[in-house]
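Certain chains of the assembly are absent from this excerpt, and the rest are unmoved.
Should a chain be cited, it is by its letter among A, B and C, assigned in written order, with residues numbered from 1 in that chain.
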Amino acid sequence: NNAGSEKKKAKKMAIVVSTLNNPWFVYLAETAAAKAKALGYETKIFDSQNNTATESDNFENILVSDYCAILFNPTDADGSVANVKKAKEAGVPVFCMDREINAKGFATSQILSDGFSGSVEIAKYFVEVLNKKGSYVELLGITGDNNTKARSAGFHSVVDNYPELKMVAQQSADFDRNKGMEVMESMLQAHPDIVGVFCGNDAMAMGAYQALVGAGKEKTVKVFGFDGAEDAVKSIKENKLTATGMQFPKIMAETAAQYAHEYYNGKRDFEEKIPVAVELVTAKNVDNYMGYGKK
Amino acid sequence: MLVTKNITKRFPGVTALENVSLRVDAGKVTAIIGENGAGKSTLMKILSGVYPDFEGEIIFKNKPVRFAGTSDAQDAGIAIIHQELNLIPYLTITENIFLGREISNALGLLDKKAMYARVKKLLQTLHLEVDPATLVADLKVGQQQMVEIAKALLLDADLIIMDEPTSAITESEVETLFTVIRKLRSENKAIVYISHKLNELFVIADQYIVLRDGKTIENGRMQNITHDELITKMVGRQIVPMQKEFAGGTAPELLRLENLCLKQKHKTDKLSNISFDVKAGEIVGIFGLMGAGRTELLETIFGLHPAESSGYIYMNNTILKVAKPADAIRAGIVLLPEDRKKDGLVLGMEVRKNISLPCLQQVETMGFLNESKENFLAKKYIQQLGIKTPNEKQITKNLSGGNQQKIVLAKWLERNPKVLLLDEPTRGIDVNAKNEMYKLMQELAARGMGILMVSSELTEILTVSNRILVMAEGKITASFSAGQATEDNVLKAAISTN
Amino acid sequence: MNLALHKTDFGKLQSLIALFILCIVFGLLSDKFFTVANGLNVMRQISVNICIAVGMTLVIITAGIDLSVGSVLALCGAVTAGLLKHGLAFPSINLFVGFTILGAVLAGILVGGLLGFFNGFVITKFKVPPFVATLAMLTIARGLTMLYTNGFPISSFGESFTFIGAGWFLGLPVPVWIAAVIVVAAILVTKKIKLGRYIFAIGGNENASRLSGIHINRVKIIVYTIAGALAAIGGIIVTARLDSAQPNAGTSYELDAIAAVVIGGTSLSGGRGSIWGTVLGALIIGVLNNGLVLMNVSPFWQQVVKGGVILLAVIIDKLNTKNE
């Protein structure tokens, strides 16, 4: 523990986010920045563009321009490890937000939203709403993306135990609203009789819903999303989407910033993993929620 | 040396060659003559392996041969200078000449010194004073033509085909070429020589073969035939040579240049203080050796060098500002450029579209292009200029060289311009068509058009011009009325630099 | 070169064959493929790509390229959405301008046109290669979109606007009508008026065109402006369909558009091509995407198959054109 020996770094925090091409992460990054500013730090947001190599570039650039901490949203649980290692060696603490890295002892703390158990929650509700039978389809996010894998895995860990719930199609729509709509349109042609859609994020869910409206099936097919985006919460209120998994980017971002602040002031012992539960949002409890968080 | 039996070649819509049989002897220069589109180039392309698919057979050095590609032909010992330039613009002269047969050292590295030296010698024998390291893109057509010749010579083949090698060069270069040819002949090589400049043939050729409409009409020895007989054989009938009558003279002045200059960085100006005028109905011929600046002169008048040029251009005594060709065209000045491939035609476009390009408004009805009008226009000029093409919808690229040249002229006539700038207008055009062209020029002049013609063919200049200007190194060195001008006083003026 | 000739004449026909084969195969593999509903579905889905690809065709015929269409689409969609939703506010002079749907749509198209004009201007006046100029615009326009939207979507505009993207008219989806109008107009331009002829001439031989008195720069600028405006229309359709303007809309749409153009037999070296061919190209891509989903090919395999089929489509095309 070289804590004492360190010279005080400038009050500058770097926020490295996996992508800004998706509102959820924009929100994560901006809340983190806002909180850090409030705590009296300069901040700068780095966009890794869903590319772990770009993330490395960002880290290297950060490490030459003395930041006191990195609030980090990794692009990949495995790929990002090397980067965090580099930071640790350079004595810059890393606080992971939302996504974890598969390695102990490198990140000072990881404030994680557990996509897996989140989608487990959704899956349970999914089974309940469809009362254990019927055919459904799944919209995956960007192939090869962490969240895509975690959420799909969590969902199936539950749903696959119900033989009468049959997945008739599984397609990727890249977390994109328009793609989500178009793929859904085509799937509806092949499977007019489905009763449910599970989507890897809310953007795709909204797109899928749009497609259902177009086909006049919005009443008969239940749409499930993930994220807790503003649009999604709103449309659950209006009984359009059936449910989504509310993550709490605000909490994660602000905790990360807070911890970084405490670290700066000398605190060293942090819980390495702090799970932030994903809450199921449905028509019943939607009134307690707003975009990306609780009211 | 080489014998062909019943060669036939068909293109969609055209039979270019039909049962052509001929023989070419070693140690002789065989001239192939024929009108534009007679099939000369096609035949040569077959002999040199460009077109592997054809009917009939070729016997070369007493062995039947069939070339799969140009490299086969080269290996067998056949070299060709193509009618259309085939050089790589952004490679140097040396790189072009050695392309495909570079000299490499033991390590496989290019031996640039050796190649450079070799080319320098080659260019010297051709009296081409340019650095072998010059990019071909920076050479004028004439100079490029010489490079093509050098390229063919490098192969030292047994049969050398020259398809209109002199179309872009001036008498002096032609002379050097001929000395080279004579040397080759003395080395007992066979030369096939294609040219529309008949008097060249009488100087250099030993025997002739006449092609008409893709068929061999006749062959014989050059001594036993006269100029006119030869023409009659190619055309199939007598042609009346144009008689020059003196127009112009007192007619009102149309175009006037005052101190026209064209600067170029770190070089002597390409044009310095050019002043002269062109009267309505007058044909002014400009003669000069290659590199005299004639092309630049026409280009400058046409507004292609606005940045570097200075001086004044008057149209009907009112000053004219030309910043771009469009301005010149609007004022009634049009240019028939020196290099039709590069500046004259959109080769990938149909004949009719090339013809109508500068005058689309003529073929519009209510803002929309009218196809029948366009076809009519095209047909008119195909007929008037005798352009040899299956129909007006043929892709221009597929026309023979000479016929392409006619299209470049056709596309301007419809605009009936006031001043016609012609840069080597009869390049690659057969005698008959040439004659027609001269008549046409007079006709246009008679209609009050002013014509400024650059040509490297002295005879041509003397035949058509009412007045002759001579250029050397960017200056006008002499001016003759048609009466005074003679072969040698014009040539003298062209060579003298002050 | 004869190849070239035949290409322009029959190129379309060739792609048509490829398209037929494709349809037959999917028809055999999925009974859902040959349904009216699915047909309309495909048409609706390709209409945006067609809007963009038509502009791209004109640009490519002049031997240029426009990589910026994707982000121009996003920006214009966002602008239209923003104006509809929040209008224009000038707090300083406390002035607020509200926008009717028509107003917002026209404003969006105007912005697209301006961006296109800028492309054309840079390309002609500064002689910047089209690839670089429009690549720069690709990043710039995307950045502006992010700045304008702060990276968040702008959503829910109400029936009368979404009609543009989701509505129906005379039994066809509105986007299909829009695309159809654009295609017809473009065919007129390319075949029936001077501008079209100049576009081909410039692509075929810029020198010769200049010496024929064509105003090269003017024509090029017009073409890029059109491309920008068409991208904008595409953006408005997307926004209306989703009832939401996504800041990351249109990402890599340029590739789909260019693919449609090239599969349609237009040569990237300029001078040759046809709108009609582009439409077929877009159809091939659209049918492919749709069919693969219908058959529920796994996302991984989809990419492989898609690439393979596009290749085959073009090869069939070429093989047929070879034997003139």
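Criterion: a contact is a pair of C-beta atoms (placed from the backbone, for glycine too) under 8 Å apart; a residue touches a chain by one contact, two chains touch by 3 or more.
Remember, predicted model here, so these are calculated numbers, not experimental data.
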Copies present in the complete complex, per labelled chain: A x1, B x1, C x2
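We take it that only the chains that are shown with their structure count from here on.
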Graph class of chain-chain contacts, one of line, ring, star, complete, other: line
CA centroid of subunit A to CA centroid of subunit C, Å: 33
Centre distance in Å when subunit A and subunit B are each reduced to the mean of their C-alpha atoms: 71
Whole-Å gap between the CA centroids of subunit B and subunit C: 44
Junction residues of subunit A, two or more chains touched: none
Subunit B residues counted as touching two or more neighbouring chains: none
Partner subunit A, residues of subunit C touching it in the complex: 30, 32, 35, 37-38, 41, 44-45, 146, 150-153, 155, 166, 238, 241-244, 246-249, 251, 289-290, 293-296, 298-300
Residues of subunit B touching subunit C in the complex: 11-12, 302, 304, 324-326, 329-330, 335, 337, 342-349, 353, 357-358, 360-361, 364, 367-369, 395, 397-398, 411
Of all residues in subunit C, those that touch subunit B in their complex: 1-2, 4-5, 191-194, 197, 200-201, 204-205, 207-215, 271-272, 324
